[in-house]
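The complex appears here without one of its protein chains, the remainder shown in place.
Letters are used for the chains, namely A and B, taken in the order the chains are written, and counting of residues starts over at 1 for each.
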Amino acid sequence: MTGSKFKEIAKNGILVNNPTFRLVLGTCPTLAISSSVFNSLGMGLAVTFILICSNIIISALRKVIPNEVRIPAFILIIATFVTVVRMFLYRYVPSLYKSLGVFLPLIVVNCIILGRAESFASKNPVLDSAADGLFTGIGFTLAITLIGIVREVLGAGAFLGYKLWDFSIDYFGNTAGAFLVYGLMIAGFNALYEKFENNRKRRNYIEEMRASSLAIEAGETKATEKVEEKKEA
Amino acid sequence: MTIKQFLQSKIFRCIAVLLCIALISGGLLAILNDLWAVDDEILIQRGIESVCGKGVNLKQVISQETIEYESGSVQQVLLLDTNEYLIKALGKHGFQEGNVSVYVLFALDGSKYAVKNVAVADYSSSQTLMSKITDTGLSKFVGLSEQTNINPSEIATGASYSSTAIKNAVNSAIEYMQTINMEG
Partner (left out) sequence: MSTIFLIIIVAAFINNAVLVQCYGICPFLGVSKKMGNALGMGLAVTLVMAITCLVTFPIYNYVLIPLGLEFLEIIVFIFVIAALVQMLEKVIKKFMPPLYNAMGIYLPLITTNCAVLGVAETVMDTTAMETIFHLSQGQFNVGHAVIYGIFLGLGFTLAICLMSGLRDKVDKLEMSKHLKGFPITMATASFMAMAFYVFALVRI
């Protein structure tokens, strides 16, 4: 895998195709779990782990699995990893297991993971797929943690469980607040993305103009040189 | 269709691949399930660690039976190697009639006893505001030896039902201590 491809996968996963803010996939856990930073981080890391593992396995088996049964096979692989994560959390991080609750098994039907398996891992080599899983997972983790920070600071007046002040607005701790925060963040992200995109276009345009003017200048100098050559001749 | 044709057909390949994946993942999960099994001993040790921190061990299990009281029940009574009682008690009447169970640690001094620490053990899924219950709120119970009628809002603002359930659980644990104290 070359460096430029790696960079492109990273940019796609975290910014251009950010699963939470740009594609609006996997909304259910994002809304339900993001009431605290700890839960958001836990959910994000669990999804990232499952994404990397399932992408690697699916990409390694992509020539073995017949096209007709690929979706059941993908679901089977994903469900296995979800169960592994669930057992691990029950044994070693019981508090996270408790607070993720029913949304832990529901990772199976998270559209992000099946989507990446279908659109990337089943067509690309193992290393690329692992990188794609990692960066899509990071994009999801960053997004859900951002929502978690806003909701925990406003809804509980705390950060990572440490009390900051006594002031809190219950609205942000509930589902209702989750919808609003998520919606506004999508709008903000879209606006930012568009601004960057416009800047990039403008920069490209200026560069193009400069290049073309340079070309014209070069052409002119060539032409004048030719004229001078002719004169000399 | 002969057997040979069937073995070469696409249907057979599909079934074989799916079955292989299913068997491998089933086997993997079965092994991990044994490896990461959580038994009573781990649960008890986890409870002790949540209240006392590390380094304290179980000395004796005094009772594993559920003893019902008016607004809660005592589920487990343990004696620790620091000669302190650890009681797991369940409190009723939480949010949407859900339950909250807590570990209550009692320090003993002759015939006197007092609550030394309280930690939440478990809660039913309807208790959506449990993140509001903090150690500062739970420390309001420390030092008690009589049943309390503390205002739930002193434990946590905004989660009054869950706090009520915690109060009921602590009261049940204290009631248990009172009865065994009277008996001897």
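By definition in this document, contacts are C-beta pairs under 8 Å (C-beta built on N, C-alpha and C of every residue); 3 or more make two chains touch, one makes a residue touch a chain.
Please read all numbers here as calculations on a predicted model, not as lab measurements.
A.B. asks: One chain isn't shown here. Among A:N17, A:S40, A:S54 or A:T83, which residue touches it?
C.D. replies: The single option touching the absent chain is A:T83.
A.B. asks: Specify the residue from the set B:N83, B:Q96 or B:S153 that touches the hidden chain.
C.D. replies: B:Q96
A.B. asks: Touching the hidden chain in the complete assembly: which of A:P72, A:P94 or A:G157 does that?
C.D. replies: Answer from the full complex: A:P72 touches the omitted chain.
A.B. asks: If the hidden chain were put back, which of A:I56, A:C111, A:V126 or A:L154 would touch it?
C.D. replies: That would be A:C111, which touches the missing chain.
A.B. asks: By the contact criterion defined above, which parts of chain A meet the unshown chain? Give residue numbers in ascending order.
C.D. replies: Where chain A meets the chain not shown: residues 24-25, 27-28, 31-32, 72, 75-76, 79-80, 82-83, 86-87, 102, 105-106, 108-111, 114, 171, 174-180, 182-184, 186-188, 190-191, 194.
A.B. asks: If the missing chain were put back, which residues of chain B would it touch?
C.D. replies: 22, 25-26, 29-30, 33, 96-99, 124-126
Definition applied: only the chains that are shown with their structure count from here on.
A.B. asks: Under the stated contact criterion, what part of chain A meets chain B in this complex?
C.D. replies: 35-36, 61, 64-66, 68-69, 72-73, 76-77, 79-80, 83-84, 87-88, 90-92, 94, 98-99, 101-102, 156, 161, 163, 166, 168, 170, 173-174
A.B. asks: Mind listing the chain B positions that touch chain A in their complex?
C.D. replies: 10, 13-14, 17-18, 21-22, 25, 28-29, 32-33, 36-38, 46, 122-123, 125, 128-129, 131-132, 134, 136, 157-158
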